[in-house]
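Have a look at the structure below, then the notes.
With one protein chain held back, the other chains of the complex are shown just where they sit.
After this line comes subunit A, so read on.
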Amino acid sequence: MPDVDASFLRLPRHELAGAALQRARDLGATFAEFRLERIRSEAISLRDSVLQSAVDDEDLGLAVRVIHDGTWGFAAGVALTTDEAVRVAEQAVNMAQVSRPINTDTIELAGEPVYDDLTWVSSYEVDPLSVPRADKIALLTDYSDRLLNADGVSHVNVYVASVNECKFYANSEGTSYTQQRVRIGPEVEAVAVDAESGRFDSMASCAPPAGRGWEYLTGTGWDWDDELARIPGWLAEKMAAPTVEAGVYDLVIDPTNLWLTIHESIGHATELDRALGYEANYAGTSFATLDKLNKLQYGSPIMHVTGDRTAENGLSTVGYDDEGVAGQQWDLVKDGILVGYQVDRRMAKVNEDVLGTPRSNGCAYADSSGHIPIQRMANVSLQPDPGGPSTEELISRVKNGIYIVGDKSWSIDMQRYNFQFTGQRFYKITDGKLDGQLRDVAYQATTTDFWGSMEAVGGPQTYVLGGALNCGKAQPSQSGAVTHGCPSALFRGVNILNTTQEAGR
């Protein structure tokens, strides 16, 4: 395990926490928690192999959340002094007092064991922020050049975001921990422009963001040499591909595309705060309401979906969440039936009887010290069939269909029923064999119909972690990073749109 960054450990975290928690207690708070959080990030972007921007950012601050007279109060500040910690604690109590008349529920929390001054660090080899800037720019320029110098490539965009997140958490129950997480998200895209017709299209790398370090950009966990060599050819084939005929097709969906469908139609739908209406004014609710627990047929019987905070290199993987709850793994959908939710300590307590467990599964998270913890998505993953087929075997079972690789456009309704996705590459399947790329493809379905049409999932050899750094939720808006693992899978009879026809052309 790498060490927590020494400069974070030098900050007076215990002193600040002690002052804030004591002040909150003195003012009558029945529960108080303190976070000191430092998020270092870097964003490097190149356009046509020329450096556009390299920004080095650090967000550092402290936050206090209290339960006072049965009501939440939250406040945050930036100065790292005990005076400021005390002021922020007072402000949090004040927010609870101002809010008390419009709060009708007495806030209580599910119990959790006490963890005394523990340390947890995520799995990575090289902290991206420790690599010299010039070395990073040189590598990305090389990757960009390989594409830009290839036939048929007009433009190349390269962007890499790297994050090192350090947190100290302490609450009035005696739990405290120090945690460091590292993540990285590369985006590489080649663009072709046909000057005569004015048509343009793009082909992007399928490398997902990952809970890894700079080693991810140099070959660990992703074969860059291979993919960069193939992208120009894929793009040229796409530019010359025939347009799809709209209709109903069997689909084999690659994990590089299916992760996003899982994210939108299962990940968000099994967030209990949505099912309870907390996001009704913003991110939306869920059709998978609490009365349907253990009853709803979410998909076909082969469907097994888990939530976890423990997968190695997962973007949602933590030692402990922002309410001091340890990382766990649990079932969300088993044998095609809805069996679980993602919850925080308050929702776990209120719904203890229905959920059948008195414990939170550790899904409280704030994206920075300036924001309040909300229920955020765990790594939500579709499990492979232990003895399941390869992607080629799945394709061999399809007479007339489409094999979809890589994610692109995505959209789903406010209750997580109707979705529409596109992708990077769409291969026609004819009589069990790939038969060249198609263009202008989008698939559109209703969540339970889609997962009900899943006939087979691939074996562990097809399982890949996908994910996103920019999942939005809550007001004020917060950004979350999350991973979804999945195998390739076969779906029967899915509606395919032709996007050019949709545009009325």
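The working rule: contacts are C-beta pairs under 8 Å (C-beta built on N, C-alpha and C of every residue); 3 or more make two chains touch, one makes a residue touch a chain; residues count from 1.
One rule holds for everything that comes next: contacts and distances are computed from a predicted model.
S.K.: Given the options "Fumarate reductase/succinate dehydrogenase flavoprotein subunit", "Fe-S cluster assembly protein SufD", "Putative Zn-dependent protease" or "Sugar ABC transporter permease", which would UniProt use as the protein name of the unshown chain?
M.R.: Options "Fumarate reductase/succinate dehydrogenase flavoprotein subunit", "Fe-S cluster assembly protein SufD", "Putative Zn-dependent protease" or "Sugar ABC transporter permease" narrow down to "Putative Zn-dependent protease" for the missing chain.
S.K.: Pick out which of A:Leu9, A:Leu60 or A:Ile337 touches the chain that's been left out of the picture.
M.R.: A:Leu60
S.K.: Taking the full complex into account, what residues of subunit A touch the chain not shown?
M.R.: Given the touch definition above, subunit A has residues 12, 43, 45, 50-61, 71-81, 91, 94-96, 98-99, 101-105, 132-134, 137, 141, 154-155, 191, 193, 195-202, 276-282, 284, 287, 370-372, 374, 409-418, 420, 422, 440, 442, 444, 446, 475-477, 495, 497, 499-500, 502-505 touching the missing chain.
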